[in-house]
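Report on the structure given below.
Of the protein chains in this complex, all but one are displayed in their positions.
Lettered A, B and C in written order, each chain numbered from 1.
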Amino acid sequence: MLIIFSLLTTVIAITVPTPDLSLKGILLSKTAGQTSWWLKRTIYAFVSLDYSKEDFGFIIDNLSDLILINPDAKGTEVMGGLHFFLSLIQPLYLLTITVTAFYLIFISGSPSGRAKAKSLMGSLILGMIIISLSPVLLSALANFSAITTKAIMGQADVSVVTDNLQNVFGAPENMPDYMASHTCTLCLMHWMATFTEIELGYYTFLPFMIMIWGLGVYFFLRFAMITLWMMIFPLSMLLYSFETTKAVGRNMLEQTIMWIFLQIFNAVVIIAITLCIIQSQPGIMTVPGVPAWMGELLAIGIVGTAAGAINIPFIGGLAVSPVVAARLSSPLIEFIPFVGCFAMLLAPLFIMRLFKGFLP
Amino acid sequence: MDKHKIITVLVIAAFFMPIIYADDTAGEDSLEAKSFAKVLGEEAVKGISKGWMIWMCQDLYTFLSSITGHLREYIIANPPIDDLKGVQGFFIALMQPFFVLGIVLTSAYLLLYSESPRGRAKAKAVLVRLVYALVLVSLSPLIIMLLITFSSNLSGAIMDYTNVDSTSADSAGGIIEEGSGHMHHMFDVLTIIHRTGGVELLLLWETFLLIMNFVIAMRYLLVILWSIMFPVTLLLFSFTPTKSIGKKFLHQTFLWIFVQVGWAIAVLLIESSVRGMDIAMPGYPMAKIGLACLFLFLTTPRVVFGLMDWLSLGVEVVEIVNAAPLSMGALTMDEMKVEREVIVEEPALDNL
Amino acid sequence: MKENRIIILITAVALVCLACAPFAIAEADPLDPIAQAAEGAAEASAKYFIVAIPIRMWFQYEMMYPWMLSYGESFINNYKEAILANPSLLDSSAKGYNPGITNAVSYSISLMLPFYILAIVLTGAYIMFISGSIEGRVKAKNLLKRLVVSMIFFSMSPLILETMLVTSQSISSAIINQADPANVRMVLEGGIWGSYVIFCKLGVTDLEISIAYWTSLYVMAWLPYMVIGMRHIMMCLFCMVFPIGIALYSFVYMRDIGRKILEQTIVWIYLQAFLSMAILVISLGASYYYLLPADQNPKLTNAIMPLGSLGESLGMPSTGYQGSPAYVSLGPTSILSYAVGSMGYALLIAVPFMMLRLLNKFLP
Partner (left out) sequence: MKRIISRKTRKRIIISLSALLVISMIMNASAVGPLALAVWAGVKHFWEEYAKAMPKAVGKEIGAWATAAAIRLVLAEFIKMALFDKFKDNCDHLPEIILMNPKIMIADNNGNYYGNPPMEELVNSFIRLTQPFYVLAIMLVAFYLLFVSGSPLGRARAKASLIRLVLSMGLIVLTIPVIQLCLDISEIITGSILNMQDVTPGIAILKGAIDGVYDNFLGAITISYWNSVYLLMFSGVMFFFPFMLIALRYFMVIYFTTLFPVTVLLYAFYFTRNMGGHLFRETFRWIFIQPLYALILVAISVSAVSMPLIGTDASARMGFGLAGFIVLIIAPLIVVKVMDWLAMLMIILTSIEFPGMHGVVGMIDELQVEGPETVEITPPPPIRPRA
């Protein structure tokens, strides 16, 4: 697509002003400065956008799956780590149980001490049971949260969100295919910046990188964190069962549960976005587009800086300007899905802050 | 020659020259009319210079990303205990007189001025603490050696579960290398298009890899710092007024020694979660995973030791060792009460 | 850098070009594509190779290399003197004899004295005349005791300060003498010369991509001195207000301020010990060099040509630009030495801040 477009523009730029189309004639035609100037910027814009938006399609296509995804607690990946930590704490368990039993049988000082030891014993054995059940338990937790999430997301149509995200980052409908992924309004911002000064182009594709790369990284991070907490689940159980280390263990268990149930909040965010989009009449929470004639002007302005320089004010313009104008005169950035992405990225922080210390 | 004359001359020159050479001095393409042949020639040479630039950055990349090939060595890295011993001996020698002073004073108090049984008990507690701390201090090289060996062995054992030693694409090193390599590759492309188009990406992966290298080196140095300060830490920890500081120091000591365990867990985590993701959702974009794994490697110690600070456990252990002989309830309580009172500033004078 | 020299040089160049511009050779044949291509190639290669590279190398090796030798090496050469520098209040024969602080201390003593007298007189009056309840009496007596004791310390404060300074200096020198100067030099040079090597390697193609390393040169050259100087200044500041601190510490309502001042004085004075401990740590950190076997330890030279390292091993200047101003063939830097060196500098900055944070609220 990129190649096609650049070839197209090159051909236009060369052929139009040159009378003879022999190789020598083309080589000698004096329009190369502008053409290279224009081509470079065009290609830069295309490449950088492709780079910053790669895998956007992937995220959009299986957004719901990405939200629902959970590590398999019974799988070998989690189990390997879990077994390691299990082997790490087994001796500890044995030691503590023997010591407590020994204490109960022989030393057994005050009744209070006895009671304490008994309760400790109980908690230890309980912990052991739970740990031996941990894969089942964890997978049950994961499945529960996944089912809940699915139920919540069933309330809304995810495609609404994805379509609007498409509108923000990707192509709107009825775009020619080769322009498809390059004509959203943010992209046009990027285009303008690149044509002004090629280094500005970098800063205008930062939004894409933050949003799209951020989403990609975030979903994997959640997955990894759940894997971590699942792997050290036995340890947290052990720590939770002692009085001295109860605080630490509580903290760890809380983390486990929070990270597992995080997806629910993502689902809620999705629903919120959907509702906002559905309920808000078109044009609300959006930057109104410039009038059509100004769009045309701007479009020709963008391309015209290049095209006009090569003595063909309109041919270059005609290649892109309808698209540009269409996008410019349609409402610009829709903020709701845009902010929705942010909300999805910020969800963990909120949850960590809000739901601290809910365990006894 | 007068500088300001020069300046005036320069101003004139500066205003004339652009007229003579209508050329962009930044060295980038201009809008002047050139023939295609000329531009092709230019672009060829520019391409050479850009390629050269890329070559240099490639060298830098191989230089910085070499860490991904040696993750195990880097994570296991610990200062050789023999270097520390001598210095610790020096610090122990430095601490000895304070201990002697403290013990002598306390015992003198015990013998001469002990009025209340409570004060007596307090003094006893302090004395016992001091003696134990003295023992610990003289043992501190051994303790440090124990801790370091333990943590490095533990992290090694954790990493035995992974294939970190191989540089294959599904080892942690390979994945991290891909995360930065993707950006580096993109930097190449953008640089070919425009000379300074990819500088920011360069800075991005530079930062990631530099931080990885630097954090490990920093931990190495800080382990040395806290291990040679261990006797001081124990001294501060054993005196009641300076106890809080000693606690903080102890916390730091444990923290920095055990960070490597966090990294080992990070390696295990990265590999297993990538494998899990491979099963759970095949075709997950690898670049994102690589970036996330860079992030994970840097933050997992923070998560593991930050959210659940089981380093306080280490402090607890030392506590228990200190309080062992007098752990029979009452005396300890008493001591604790005393401790509280020391720090409260006298309320009697407040309404003066 | 010697600006006049630069200005004259550049002016000369500029004027020469200005002069010879009208007599330039005619354009290449506009009908010959190869000639056109050759012209373009010639211009570009002149721009990117023949002009720019010598200029950048001139910047690196003519401007920055002497800078490195003077500024960059400065701290490595005299870190001991810089860290162990302490003012001496009383001993006029001592090296850093500093009458200014003494005057300031006496000034602040004279500033606080009337308050003392006032307080004592008032308390005395209270005890003698008003003296309501017994407990009030006790309180007053208590306060009086305090006042007198603190007044003794107060008037002795120059002596106390001197003692603290001397002890901290002796401890620091004892610690810093444990460090092996060769190791310290090795580690720190590994840091700063490592950045210089990378700066040269990248910067010769484009200075903009080497900006981070160029900046880190300044950081490494100046920040240690900045930390030490900051310690020195803050120390003098708190030494000046030390008597006030003692005085406030003895009045109940002002107690917090007084405590803070005393704590800060102590901490800033004894920060010296921690700085020297950082040096000690750096010297021990040299063992980081042997983390990897030497053959696996990745190296980087400032060779800027593909065959550079080979040429260097053959002992010839490997810039590929024979007329280069003063090409300095720097030895290779290894990732280990670079990392540990940079972190050594970072440690010099981090340790004081860590200690400032850890050592607060330790006075009753």
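Keep in mind that, in the parts below, contacts are C-beta pairs under 8 Å (C-beta built on N, C-alpha and C of every residue); 3 or more make two chains touch, one makes a residue touch a chain.
Keep in mind that what you see is a predicted model, and the values were worked out from it rather than measured.
Enquirer: Can you say which of C:113, C:144 or C:207 touches the chain missing from this structure?
Expert: The single option touching the absent chain is C:207.
Enquirer: Among C:117, C:152 or C:226, single out the residue that touches the unshown chain.
Expert: C:226
Enquirer: Of the residues C:47, C:146, C:185 or C:299, I need the one that contacts the missing chain.
Expert: The missing chain is touched by C:47.
Enquirer: Residues of chain C in contact with the chain that isn't shown?
Expert: 1, 3, 6-7, 10-11, 13-14, 17-18, 20-21, 24-25, 28, 32, 34-35, 37-39, 41-43, 45-47, 50-52, 55-56, 58-59, 63, 67, 70-72, 74-75, 78, 81-82, 85-88, 95-98, 100-101, 103-104, 107, 207-208, 211, 214-215, 218, 221-230, 232-237, 240-241, 256-257, 259-261, 349-350, 353-354, 357-358, 360-361
Following the convention adopted for this analysis, only the chains that are shown with their structure count from here on.
Enquirer: So, comparing each chain's Cα centre against the centre of all protein Cα atoms, which one is closest?
Expert: Smallest offset from the overall C-alpha mean is found for B.
Enquirer: Would you mind checking which chain's C-alpha centre is most distant from the centre of chain A?
Expert: Following the centroid criterion, the farthest chain would be C.
Enquirer: Just curious, how far off is chain C from chain B if you go by their C-alpha centres, in Å?
Expert: 20
Enquirer: Provide the C-alpha centroid distance between chain A and chain C, rounded to the nearest whole angstrom.
Expert: Chain centroid spacing, chain A to chain C, equals 41 Å.
Enquirer: How many angstrom lie between the CA centroids of chain A and chain B, rounded to a whole number?
Expert: The computed centroid separation for chain A versus chain B comes out at 28 Å.
Enquirer: If a residue has to touch 2 or more other chains to count, which residues of chain B qualify?
Expert: Residues 34-40, 43, 196, 199.
Enquirer: Two or more other chains in contact with one residue: find those residues in chain A.
Expert: 27-28
Enquirer: Touching residues of chain B toward chain C in the complex: what are they?
Expert: Residues in contact with chain C: 1, 3, 6, 9-10, 13, 16-17, 20-21, 27, 34-46, 48-49, 52-53, 55-57, 59-60, 62-64, 66-67, 69-70, 73-74, 77, 79-80, 83-84, 86-87, 90, 94, 195-196, 199, 202-203, 206, 213-214, 216-218, 220-222, 224-225, 228-229, 241-242, 244-245, 248-249, 252, 342-343, 345, 348-350, 352.
Enquirer: Under the touch definition given earlier, write down the residues of chain A that touch chain B in their complex.
Expert: Touch list, chain A to chain B: 14, 26-37, 40, 43-44, 47-48, 51, 54-55, 58, 62, 65-66, 69-72, 75, 77-78, 80-81, 84, 198-199, 201-202, 213, 216-217, 220-221, 223-225, 227-228, 231-232, 236, 239, 244-245, 248-249, 251-252, 255, 309.
Enquirer: Using the touch rule from the top, collect the residues of chain C that touch chain B in their complex.
Expert: For this pair, the touching residues of chain C are 3-4, 7-8, 11, 14-15, 17-18, 21, 30, 33-34, 36-45, 47-49, 52, 135, 138-139, 142-143, 171, 174-175, 178, 198, 201-202, 204-206, 208-209, 212, 252, 255, 277-278, 280-282, 284-285, 287-288, 291-292, 296, 298-300, 304, 306, 335-336, 338-340, 342-344, 346-347, 350-351, 354, 358-359, 361-362, 364.
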